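Before I ask anything, let me first share the structure, which is written out below as structure tokens.
Missing here is one protein chain; the remaining ones are kept as they sit in the complex.
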Amino acid sequence: MALLEVRELTVSYPSRAGAVPAVRGVDLTLDAGGTLGLAGESGCGKSTMAAAVLRLLPQGTRTSGSVLLEGEDVLTMRPGRLRAVRWTEAAIVFQGAMHALNPVRRVGDQIAEAIRLHDKVTDRQAATRVGELLEQVGLPARRAPSYPHELSGGQRQRVMIAMALACSPRLLIADEPTTALDVMVQAQVLTLLEELRRELGLALLLITHDLSVLAANCERIAVMYAGRIVEQGPAARVFEAPAHPYTKALAEAFPTIGDRASRRNPHGLGGDPPDPRELPGGCEFHPRCAVSIAACPTLDVELWPAGDGRRAACVHVRDGNLDLVRQATPVPVGEDAPAQREMAP
Amino acid sequence: MTASQPAPSAPPAAQGPILEVRDLHVHFGARRGKGPVARAVDGVDLQVQPGQIVALAGESGCGKTSLARAILGLVEPSSGQVLYRGQPIGRGTAALKSYRREVQLVLQDPTGALNPRQSVYESVAEGLRIHGVKGDEETLVADALARGGLRPPRRFFLAYPHELSGGQRQRVVIAGALALEPSMLVADEPVSSLDASVRGEILALLLGLVRDLGLSILVVTHDLGLAWNIADRLAVMYLGRIVEQGPTEAVLAAPRHPYTRALLSVVPEVHHLETQILTGEPPDPTRIPGGCRFHPRCPALASGAAAQAGVDDRCRGEPVPILHSLAEHHGACFLTDESVRKEGEDRVGR
Partner (left out) sequence: MTQPTVEQPVEALPPSLPPQLSPRAIARARRRQAAGRAWREYRRSWEGMIGLGILVVFVAVAVFVPLFIPASELDVTKATGTPFSPPSAEFPLGTDESGRSVLALTLWGARVSLLVGFLATVISVGIGSVVGIVAGHFGRWTDSALMRVTDWFLVIPFLPLAIVLATVLGPSLANIAFVIGITSWPGTARIVRAQALAVTSRPYIERARALGAGDWHLISRHILPNVVPLIFANTVLIVAVAILSETTLAFLGLGDPLRVSWGSMLDAAFTHGAASIGAWWYLVPPGVCILLVVLAFTMVGQALEAVLNPRLRGR
């Protein structure tokens, strides 16, 4: 049985103009001790997904589908059970976590708070555990009485990870854990996460928009766009030979140093990530797609198999024309780009 | 937009650099002579040739932002010179005004860089109004927006920043800078707060500006991939000094300074270097280590390579000379760079 199984999850936020769908029918699985990377940009619904796993969505959100954590559906749990499950089975390190620390309390106390919420422990026991956690994340235990402002960004991120590990969860969700960090600190944090995964047998769900980070650190990748998964499969294959045009664009956004093809040749997509309130019809990616065809705006997309254990939600995958995706030059992003091209079906 | 040639303007050697920084120091703190001084920029030589894109890379706290601001005249240097077309830039708002028409700034966060109460038209026209530029304002604004890639420009006149996406806002900021027809842009992390798929557009825009308008650009970034994407030259900063400079490809293919090598090795998908993760974080600029400022964290020193070459004492005790801005590729390291070693010896021997 997989540790985490998400089935047809749909999450909508209430708004004056009606429900805004943030997540639209997502399926995911993560086995114990495995790593899954979730790639996507702002507005694609990945943070909503992460919050949904622990039912941390704001009041008024409507959800359907199921989120099975060790077989139990988080979405239908009773509040008492939910409280017990939160943090002890799965924990989240939020986006911008470095700012999620209370500036007027010592970091040791804040970590201890997480412990105390779940176990009755004496002060001495809590302090010992805090010390252990800090050591585990690479901070000396004597930093426990520090205030957040006395720590650097990287150190605060480690404190957040320590807090997440306080109750020995089996699943750790890291939402953009490295986005605001320097590349060296980023490497330190990612190495730390990998070590923790090995030592503690954690499963890791890593969420970021940097596909190369996921390719280097995860076994499998799922790419989200406009609330849906548009490609998933083994990390290396998805990164090196994307089957979906969006994945290709995302992979090219962060060039490989040393690759002549990207020297003085930035790749990008025209347009912007779609607003969840006004999604294009059919395949939501078609307005920005270099290889869209006449059928795309009205097509009902699903995840079609693309070989090598991959699946992608692109009509060319369905029709067996994977080469079209791979060869397509991206829509030129210079000033004189032609208007949307249509290719013959 | 495939690989482009450098701007067809005059060959660099004939004209001299468009921007030159000589022995620049920017120190903060020291209220009335007491208290720790933060040496944000601690001796920098830098040159930008006309039609060139130079990337200034480094982690947070290395001083690249302070250097950029000193170049723009937004921060007063404690010593050293900033020369534009061979002339030192002035001090004070009045003296800098004419300089500001020539050298413009593109900020990191396009959302904060635009006054939320001003329409796009007003934001772009602001520069024109400050300098009293003659001509039909509407046409000038429309041209600037078009050059920034926002078309049709008149559609955007009335938009307010919150109605635009991140990429569009950044284009408005760039258009605002272009309205004054500058010769040079200083871009501080121009794409780091934008979505991944939008970065390419903005970077291609910058490349296009160099190609079509002959601009020179100094890009400040922490992202070496960005330098690979668009920069002709790369300068890496650490704790207030430039520790390596040279043509981008040379620096990234064979870094000469242990810091650059470590930084490059941890970038995902970089396979030609063995991964070296440095421990800890850079010390803050009030406590710069003696000798080579990188030596406490240097993998070459820690592994004994420096000792084997016989330079470890110098690493610990002797300050490394400031790296001069030359066309070749140099790293400010006693171990790896012979000319630096020799310059140090000459100095000490004197």
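Letters A and B name the chains as they come in the text, with residue numbers starting at 1 for each one.
One rule holds for everything that comes next: a contact is a pair of C-beta atoms (placed from the backbone, for glycine too) under 8 Å apart; a residue touches a chain by one contact, two chains touch by 3 or more.
As the structure is a prediction and not an experimental result, all values here were calculated from the model.
Undergrad: Just name the one of B:E20, B:D143, B:E201 or B:E281 that touches the chain not displayed here.
TA: B:E201
Undergrad: Which listed residue (B:G112, B:G304 or B:G317) would be found touching the missing chain in the intact complex?
TA: B:G112
Undergrad: If I consider the whole complex, including the chain that's not displayed, which of B:L72, B:I89 or B:V251 touches that chain?
TA: The one listed residue touching the chain not shown is B:L72.
Undergrad: Sort through B:R22, B:R39, B:K64 or B:R100 and give me the one touching the missing partner chain.
TA: B:R100
Undergrad: By the contact criterion defined above, which parts of chain B meet the unshown chain? Give residue numbers in ascending order.
TA: 72, 74, 93-94, 96-97, 100-101, 104-105, 107-109, 112-115, 117, 119, 121-122, 126-127, 130-131, 138, 141, 149-152, 155-159, 163-165, 168, 173, 176-177, 180, 201
Just so we're on the same page, only the chains that are shown with their structure count from here on.
Undergrad: Roughly how many whole angstrom separate the Cα centroids of chain A and chain B?
TA: Roughly 31 Å separates the two chain centres.
Undergrad: So in the complex, the part of chain A that touches chain B is made up of which residues?
TA: Residues 41-42, 152-155, 182-188, 191, 209-213, 215-217, 246, 249-250, 252-258, 262-270, 272-273, 288, 330, 332-335.
Undergrad: Can you list the residues on chain B that touch chain A in the complex?
TA: Contacts found on chain B: 1-4, 59-60, 146-147, 149, 165-168, 195-205, 207-208, 222-225, 228-230, 249, 252-253, 262-264, 266-272, 275, 277-279, 281.
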